[in-house]
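A single protein chain has been removed from this complex, and every other one stays in its place.
For clarity, chains are labelled A, B and C in written order, and residue numbers in each chain start from 1.
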Amino acid sequence: MNANNELNVLKATAQQIRRDVLLMINNAQSGHPGGPLSAADYLTVLWFKYLRCDVKNPFWEQRDRFVMSNGHCSALNYALLARRGFFDPGYLLTFRTLESRLVGHPSRVKLPFIEVSTGSLGQGLSVAHGMALGAKLRGWDDATIYCNCGDGELQEGSCWEAITSAGHRKSENLVLMVDYNNAQIDGFVPDVKELAPLAEKLRAFHWRVIEADGHDFEQIDRAFAEAKQRAGKPTALLFRTVMMKGCPSFENIPGWHGRPPTDDEARVMLRELGFDDDLEKARASMGNRDFHPAVPMEEQL
Amino acid sequence: MNANNELNVLKATAQQIRRDVLLMINNAQSGHPGGPLSAADYLTVLWFKYLRCDVKNPFWEQRDRFVMSNGHCSALNYALLARRGFFDPGYLLTFRTLESRLVGHPSRVKLPFIEVSTGSLGQGLSVAHGMALGAKLRGWDDATIYCNCGDGELQEGSCWEAITSAGHRKSENLVLMVDYNNAQIDGFVPDVKELAPLAEKLRAFHWRVIEADGHDFEQIDRAFAEAKQRAGKPTALLFRTVMMKGCPSFENIPGWHGRPPTDDEARVMLRELGFDDDLEKARASMGNRDFHPAVPMEEQL
Amino acid sequence: MKTPQLQSVLPSKFWKMELTREGYGRTLVELGHENSRVVVLDADLSQSTLTKYFAAEFPDRFFEMGISEQDMMNTAAGLSLTGYIPFLSSYAVFLTSRSLDQLRNTVDYTRLNVKVAAAHGGISVGRDGPSHQSMEDLSNTLVLPNMTVVVPADEPQAEAVTRWAADYVGPVYFRLGREKVPTITDGESSFEHGKAQVVIEGEDGTIIACGLMVSEAIKAAELLATEGIFPRVINVATLKPLDTNAIDAAAQQTGAIVTAEEHSIYGGLGSVVARHIAESSHRVPMRIVGIPDIYLTSGSPEELLEVAGLTAKNIAMKLKEVIKAK
Partner (left out) sequence: MKTPQLQSVLPSKFWKMELTREGYGRTLVELGHENSRVVVLDADLSQSTLTKYFAAEFPDRFFEMGISEQDMMNTAAGLSLTGYIPFLSSYAVFLTSRSLDQLRNTVDYTRLNVKVAAAHGGISVGRDGPSHQSMEDLSNTLVLPNMTVVVPADEPQAEAVTRWAADYVGPVYFRLGREKVPTITDGESSFEHGKAQVVIEGEDGTIIACGLMVSEAIKAAELLATEGIFPRVINVATLKPLDTNAIDAAAQQTGAIVTAEEHSIYGGLGSVVARHIAESSHRVPMRIVGIPDIYLTSGSPEELLEVAGLTAKNIAMKLKEVIKAK
């Protein structure tokens, strides 16, 4: 596949994942669409091109690890896992129901493909760094630990403890991705509590910083490629993104952080993403709602 | 008093306060000498020249406020209060005993001159900022809130939440003083967890930063004078200091963070500070051990 | 002990459903008008905690702290030290863990005048899952020596508690819920600090409940009435200080006790009542209805309450157990 083609395929995958996310949240009438749609592009590139994992051997020790520190983006995490082949996409529609493994916020207890249970903001980066230190000590030299954080999330002091630690320890196998969509629940980040100049801050904490447009696949691709080159320090990828990206009528409105779309809204969103807007058909197209992991769970644990 | 004379008097006061601190801790056989001796010079200048307070009216609403966020420097806080006239210096020798108001870490419950109870690191700056916001809202335009933090203390993420908030809100009536002695309990700060480049970090968080040698009285004086000029943003004074300053045989040894000197050690310390080394006489010279506040407590609360 | 009338409680089929956080948010606005010293803080959840009403009306007295619960707690502490009466809000689970050190060492130790209004208490939070459900907040605050801990049962009581908290000098923790709950108390008289309310008179045993579970207790009493069993139902809105008189009277007069709360069986209402009973001279059988010692998962509030056994049916069953054991 040539480079252009490859990016086009990734682009299409990202759109499909956006559709999954919206269908999951609409179906559950519960969940957070805003962040998943802003992070879908770059996380699709990560999961489908860069993340070293093996669907047939999901607990391969030397794998790369992905931590969704902003756990409210759970729908995106689950959709990535399903589309990457860890379990059947139809199962996504059990999201947030009592019997499902797809808990409101990512739960390793219920779904062992989740590396770390999250939901309380500001915790993932320290855990990811712990994994990075562990991987180094175990001699898993190729393993990279990727951690996704919201920009609002970085207001938690606990993030800055992790940032300080990783900078201090020069943990070069740690990659932080910031979903820099400028929005959080109570408004735009600069109004709620300013984060800028984030790149400057991180550099002062001894991180390498790579900035990219989080919706430009070439920039995203370059950013991850560069991040793979070890730099003697941890790497932060600042992805400039737009909340609800892909659905222009809803973009960049903080109110969409955590509101499930009604059926009418969901139909508009699907159309704007470029899909047919028949919700029932769309749900049916995801397949039946069995979990059906690539490898039976008993064999895995 | 001309400027030179004034600084010489302050210098002498700082030495006396160092002596108080050592006698308190030696007498209690408990407490933290390292930080108090590194911060004694600049905090003496603050308390005896810049801090707007009134011994006869200690709860004057529009006063400046001082927060010892690194509460283990309690001995210094108490000695400053006593030497400034809030209560009798002899009472200092009740430090850390059951009946005393001079609790191990500063307690507003026991001693209302303490603006905020501290001891758990990383809490003072947020409280100080809350006071700064309150002072602004009350219209106490001349009131400045001063907060002292240890350099190790700044490893607490909670400090960075406060730093972010104050920068975001441009709280120009807030002054952070960092006792940058490069030492904490487990070693030197750069070894434990690097803080540098602190000035750069704080500037990226929208603070004004003023650096000074924390043992050079002219630099200290200039720094506080400059800090008094409102800048449209909060101010950080980074005082480069030496742990156990004034006692050369003990200087810059992290082990002295929290170890009470034996009588023999205390005698050497007093000599190195330039005092007579008779401990009993020194204690007696502080006066009797009654609290005896400048204004009777009943009238104050 | 004076006891309200049984007839003041409507049968459950007539109950109106309302949000406790709505009562909180609206009352804050009233307080804002009445008292210029009332200020409010939030940590990026004003849309849920409903402090947004206050924010809109009094932007100068509203402090949006961003996602920084520790900073929020201590900023409130600082504001209280300059004469303000700060109310702060976020979710119960975060306020009593992420910022617990601040709540303990700064607010509680010095008895600062800070009001912690915790939204989304309990498991009725629902689909967000265990990371957002709070089963420990009462335990984590009851153990603080100077804290007053209150769980309003419904919207009018949440209003009354908010109003009371603004007058009371000292730290208060009170818990609000995510979901609408039945209105069972009435406005004016719905809260008295430190006093439990007998919402249904009875002698066959006592159900001591707080929060959401008060209405379940009333429903349990309705169920039991069909079997000729008439328990007392007590709403213990103030968990600390606990109204031990009401408990002593219940033990003496009814001889059997069931507690009911939307909280872990560790450290909450059941625990403090059990401790009181165990150390007293009463020898009455007792059962605790609370969240068993597990994490729940996502689900509708009703599903989760059912899974945890926080239902009228379970309360009624336990009451029959203790009556048998009398």
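As a working rule, a contact is a pair of C-beta atoms (placed from the backbone, for glycine too) under 8 Å apart; a residue touches a chain by one contact, two chains touch by 3 or more.
Since the structure is predicted, the reported quantities are computational estimates derived from the model, not experimental observations.
> Wait, the hidden chain, what does it touch out of the ones we have here?
A, B, C
> Identify the residue among A:G35, A:G104 or A:G119 that touches the chain left out of the display.
A:G119
> Please identify which residue in C:W15, C:Y168, C:F230 or C:Y266 touches the non-displayed chain.
Per the contact definition at the top, the residue touching the missing chain is C:Y266.
> Among C:L45, C:A92, C:M213 or C:M286, which one touches the chain that has been omitted from the display?
C:M286
> In the whole complex, not just what's shown, which of C:L41, C:L144, C:A165 or C:A260 touches the removed chain?
Spelled out, the listed residue whose C-beta touches the missing chain is C:L144.
> Identify the residue among A:G85, A:G130, A:P197 or A:G287 that touches the chain left out of the display.
In the full complex, the listed residue that touches the missing chain is A:G130.
> State which residues belonging to chain B touch the missing partner chain.
Residues touching the hidden chain, for chain B, are 28, 30-31, 71, 96-98, 100, 102-105, 107, 109-110, 117-122, 152-153, 155-157, 184-187, 191-193.
> May I ask you to list the residues on chain A that touch the chain which is not drawn?
Listed in rising order, the touching residues are 61, 65, 107-109, 115-120, 122-123, 126-135, 137-138, 140, 157-158, 161-162, 164-165, 168.
> Contact with the hidden chain only, please: which chain C residues?
Counting only chain C, the missing chain is touched by 94, 97-98, 100-101, 104-105, 109, 130-131, 135-136, 139-140, 142-146, 264-267, 270-275, 277-279, 281, 283, 285-288, 293-295, 325.
Convention: only the chains that are shown with their structure count from here on.
> Given which chains touch which, is the overall layout a line, a ring, a star, complete, or other?
If you draw each chain as a dot and join those that touch, every dot ends up joined to every other.
> Taking each chain's centre as its mean C-alpha position, how far apart are chain B and chain C in Å?
Distance between chain centres: 41 Å.
> By residue number and range, which residues of chain B touch two or more other chains?
Correct list: 157-158, 161, 164-165, 168.
> Could you say which residues in chain C touch two or more other chains, in rising order?
In chain C, residues 65-66, 68, 70-71 touch at least two other chains, as defined above.
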